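Worksheet: the structure to be examined is printed underneath.
For this depiction, one protein chain was excluded, whereas all remaining protein chains were kept in their positions.
Right, chain A next:
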Amino acid sequence: MEQSKKTVNRQSIVFALLHGATYLPATWLLKHHVVDPPFSVILAIVPVVTFAIFVFKLIKAFSIMDEVKQRVQLEAIVIGFSLTAMLMMLLFLLSLCDLSNPVWFSYGHLVGYCWGFYFIGWFISKKKYGV
């Protein structure tokens, strides 16, 4: 049981790394227009697929976590999601009055902010429950 828990946790970490390993090069290649349009579409889809697999593995890892860890993850995700939704709402409202800064708040940056907010939530929740 303990072994299978470790395996499932390791798989989610491996797929997180795999996603990072596909997302960052894909971003660079697409940004610098290294590849032609038909292939660029495939290149844009690959990180999404690896992310979907990572999420699947993460959900599997959640299901075998003990209840304290599950609570920590749940709160981290709630905090991360709420802060991301608030940021998106604020950016949308600011864009309505022609106030936007794509240098710092583009779609790409939002992905980064979303992860940042999740880790903030994780840190807060870990502190709260002392785990």
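In this section, a contact is a pair of C-beta atoms (placed from the backbone, for glycine too) under 8 Å apart; a residue touches a chain by one contact, two chains touch by 3 or more; residues count from 1.
Heads up, the rule we're going with is that contacts and distances are computed from a predicted model.
The complex appears with one chain absent; UniProt names that chain "Transcriptional regulator" among the candidates "ECF RNA polymerase sigma factor SigK", "Branched-chain amino acid ABC transporter permease", "Transcriptional regulator" or "Simple sugar transport system ATP-binding protein".
Note on the undisplayed chain: of the listed residues A:36, A:67 or A:98, the one touching it is A:67. In the complete complex, the residue from A:10, A:60 or A:128 that touches the missing chain is A:128.
On the side of chain A, touch with the chain left out of the figure occurs at residues 1, 66-69, 71, 128-131.
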